[in-house]
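Below is one structure; the comments refer to it alone.
A single protein chain has been omitted; all remaining protein chains appear in their positions.
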Amino acid sequence: MYERIWTVRFSDTDPHGIAHYPRIVDALHETSDMFMQEIGFPFWELAGERNFGLPLVDMKFEFEAPLHAGDEVRVTLTPDPSDRAVRFEYEAWVGDTLAFSGYEQRVCAETDGGAIEIPDDVREGFEAYIEA
Amino acid sequence: MYERIWTVRFSDTDPHGIAHYPRIVDALHETSDMFMQEIGFPFWELAGERNFGLPLVDMKFEFEAPLHAGDEVRVTLTPDPSDRAVRFEYEAWVGDTLAFSGYEQRVCAETDGGAIEIPDDVREGFEAYIEA
Amino acid sequence: MYERIWTVRFSDTDPHGIAHYPRIVDALHETSDMFMQEIGFPFWELAGERNFGLPLVDMKFEFEAPLHAGDEVRVTLTPDPSDRAVRFEYEAWVGDTLAFSGYEQRVCAETDGGAIEIPDDVREGFEAYIEA
Partner (left out) sequence: MYERIWTVRFSDTDPHGIAHYPRIVDALHETSDMFMQEIGFPFWELAGERNFGLPLVDMKFEFEAPLHAGDEVRVTLTPDPSDRAVRFEYEAWVGDTLAFSGYEQRVCAETDGGAIEIPDDVREGFEAYIEA
């Protein structure tokens, strides 16, 4: 499991003082980007150096509790790879409260091409973050 | 069914020339906002004047085809109300190609309170946009 | 002068009910993108087909009055070209109230290269929108 802290900012919040959901999606996407960098395969190198990417094909999120400016949100990401795809499973906690959870389903695809098997080194990167 | 045209902008696009998905989510949310304005109950008046809102509890989207800068995307929204909730169903088309589809599930809730029945006038607003 | 109407959305607004300024900047940038499309040289074609762009080198904005969700903001853009650069001058009005004004200074530069003269056809596009 990978985790990072996302601090909800004033500029993320709405007239009720709670985070706009497009800003939550920004934070989710930032988390996927941070995770790929953490395992040594940042999104920006995949395209340029490896000629493949992990485009999103499906996303689903449930929002359980609102987020407020100043909240220190613990966002966790657990990868769940299959042969040619990977699911990034997310949970977001503020203290003991689950704020939201869900997943992004991504396929492994050649740039301008079709689905391919996840390369072994990238798969090993994912596997190191799967719960034992 | 409500529909609007979303033009994908240069600033929405990534190094492959396709739209970043957080920018797609911005466009989705803008569509829900435009729809609520269209039926006479803009989000910004619900909170201030009616003391309720339609917070998001669940979202799911499938992405079928990439979007490029300059694409004129026909985004449709069909509301599907139940007693205390409404599902906004979306489809996004570029010509005859379905780019993405999915839904936002929203509950009808008092500001700082629990779920309530959708008021009749708002329900009538939704019903006018349900397919016959 | 080019103009468009920007409707401030609920998702643009902050706990005081006024637009976050990064959302104003999004609307400004969208306006520049709409203008370039209007004159027949959208940003996304310049790079791909003409091998030059108009990168931003300088921006300055003054904010006179807050914007609220639902405001129909008339954003005007007047281009002021010189040999190798163009200034986009902006004003944003809500009714008779000036909400903000300012400019973006852009240079005409080859992709991965230095400044060049603005091509004649693009210059003519700008000139058609200069005040007489």
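When the chains are written out, they are named A, B and C in that same order, and each has its own residue count from 1.
Here, a residue touches a chain if its C-beta (ideal position, glycine included) is under 8 Å from a C-beta of that chain, and two chains touch if they have at least 3 such contacts.
Bear in mind that the values here come from a model prediction, so they are computed numbers and not experimental data.
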Residue among C:29, C:50, C:74 or C:87 that touches the chain left out of view: C:29
Interface with the unshown chain - residue positions in subunit A: 7, 9-11, 13, 17, 26, 29-30, 33-34, 37, 42-45, 48, 68-70
Footprint left on subunit B by the chain that the document does not show: 10-11, 13-17, 20, 22, 69
Residues belonging to subunit C that touch the chain removed from view: 15-16, 20-22, 25-26, 29, 44, 47-48, 53, 55-63, 66, 111
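FYI, only the chains that are shown with their structure count from here on.
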Chain closest to the middle, measuring from C-alpha centroids that were averaged per chain: B
Whole-Å gap between the CA centroids of subunit A and subunit C: 33
Centroid spacing, where centroids are CA-atom means, of subunit A and subunit B in whole angstrom: 23
Subunit B: positions in contact with at least two other chains: 26, 29, 44, 48
